[in-house]
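Every protein chain except one is present and positioned as in the full complex.
The block that comes next holds subunit A.
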Amino acid sequence: MEIHEGAAAAGDSVLDFSRLNLNTFSADSVSDERKRDTKQLYLNNNRLASLPSSVSVFCNLEFLDISNNGLTAICEDITRLTRLKTLIAKNNRLDEFSLPKEFGSLQLEVLNFSGNRFEEIPLEFMKLLRLQSLSLGGNRLKSIPAEIENLTSLELLYLGGNLISAIPPEVANLPYLSYLVLCDNRIQSVPPQLTRLHSLRSLSLHNNLLTYLPREILSLVHLQELSLRGNPLVVRFVKEMTYDPPSLLELAGRTIKSRNIPYSPCDLPSNLLRYLDLASKCPNPKCAGVYFDSCVRHIKFVDFCGKYRLPLMHYLCSPECTSPCSSNPQSDAESEDESSVPADRLQRVLLG
């Protein structure tokens, strides 16, 4: 097989075999020097049904693009590419059974499997500890595994266009995550733990099944892009909120805590001591109340710039507990107590 003229001209370390209608790929005609020097190999837009083992002769390969073939499997030999940092395999027929056993041993930083047939994020991916960017857009994923938190270097996670119905709170344990894309899925709620994603700059949630967002989302200090369109977001104040009245145990616990009734380990059995330690403070800053299990899920409309209303949800200790600035809880234009949220942060969160 002739070396494509374009490939030679592209530069010493780049080999371009894209768009050549290749059914197979053999590196026989590539010089030994070239095999050693090639850092980027383009095999995209051909007709390869499986990743040819011949790619492993490019021992210093850092970038491999095998997109737009008909790949159903990736050969074991790919694990010999110890320097491979970027693997792009978009628009193939790959699923979680297509990967070689030791796929997790690769030192990948960028992995793009968008436009394939993955129904699950394979656990092998969770061993890619250097992974900074993971794209699985346009697959058939139904969920995100909790083990995603192992990818501690992850900055970009693109999961748009799948069948995901929930976000595991473990996503919040990714300390460097700056771009999280979950658009075009079936997500009904956002876990409040996402507030821990201090590096998050862009959050894409459009075209899901969200009716409200957790109040905690306001704490995402660096968030500059937020897409919410195409969600059935609540626009009117919802008066009927489910509220299970507190048990006697809870009422007693609340009284002890809110009135600071002193107690010591010798006064109470250990199970009650543990119970009292579980008290949560009511988020209403003007309320000193606490709650244990029984709380009200309250949807409140936060008014930004007097124009946009974002339905946020938080927990209050009782239906009577309301925000300090809302004199009329039936109003559907309640304003957030603005001193609790800095003005510049208010303007950055854009709503739709």
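Here is the rule we use: a residue touches a chain if its C-beta (ideal position, glycine included) is under 8 Å from a C-beta of that chain, and two chains touch if they have at least 3 such contacts; residues count from 1.
Definition applied: contacts and distances are computed from a predicted model.
Per its UniProt record, the hidden chain corresponds to "Cysteine dioxygenase" from the list "Histidine-containing phosphotransfer protein", "Integrator complex subunit 11", "Cysteine dioxygenase" or "Calcium homeostasis modulator protein 3". Among A:Ser31, A:Thr82 or A:Gln224, only A:Gln224 touches the chain left out of the display. Among A:Arg34, A:Lys85, A:His206 or A:Arg254, the one in contact with the hidden chain is A:His206.
From the set A:Phe63, A:Phe103, A:Phe118 or A:Tyr158, the residue in touch with the chain omitted from the display is A:Tyr158, counting the whole complex.
Contact with the chain not shown here comes from a single listed residue; of A:Pro52, A:Gly138, A:Gly253 or A:Gly289, that residue is A:Gly138.
Residues touching the missing chain, restricted to subunit A, are 90-91, 114-115, 135, 137-138, 156, 158, 160-161, 179, 181, 183-184, 201-202, 204, 206, 224-229, 233, 235, 305, 307-309, 347-348, 350-352 (touch as defined at the top).
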